[in-house]
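A single protein chain has been removed from this complex, and every other one stays in its place.
Moving on, here comes subunit A:
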């Protein structure tokens, strides 16, 4: 019994290590894990224990619920100096309205509303788990590209919205979501090479 327990713990730690090392093997690990459990089943007994085990594993790996794409500070870029001098030539009343609008825009960008992104792999590329992530709606699409490259440990990632087009990296994710969402999710397909040229 103790040997069996040790085997189980051993296989769990191996599983965790392998998942940390290589995300590509996510699916295969889960299936091999299931086989291990089938063998263990005769020892541990009930299906209930297996379910508990899976539940614990899911919580360990963060596969339950949704993850979050880390935000980047939104930097507001100043205009060229000569152009910004136009502001000095505006009537006082106009300047007040411009200032008020800027404050409103800043307030809106700080609201930090979250939207859902559903990641779909194309071809032979690691599966991102969980597949649905939350991201601040005021982030640029380039943040998603950087997030995928980091998570998948790849130098290049090609992303497409609705399996159709690669958006401008400057585009605001919230605006893409509003324009192209499907069931409240922005569907982003990703690939290690050009998929839709």
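By definition in this document, a contact is a pair of C-beta atoms (placed from the backbone, for glycine too) under 8 Å apart; a residue touches a chain by one contact, two chains touch by 3 or more; residues count from 1.
The rule is simple: contacts and distances are computed from a predicted model.
Asks: What protein name does the UniProt record of the undisplayed chain give, "Ras guanine nucleotide exchange factor", "SUMO-specific protease/ cysteine-type peptidase", "Autophagy protein 5" or "Skp1-related protein"?
Replies: UniProt protein name of the non-displayed chain: "Autophagy protein 5".
Asks: Specify the residue from the set A:84, A:110 or A:193 that touches the hidden chain.
Replies: The single option touching the absent chain is A:84.
Asks: By the contact definition given up top, give the residues of subunit A that touch the hidden chain.
Replies: Residues of subunit A in contact with the hidden chain: 76-84, 86-87, 89-91, 93-94, 97-102, 104-105, 142, 161-162, 164-172, 175-176, 178-180, 196-197.
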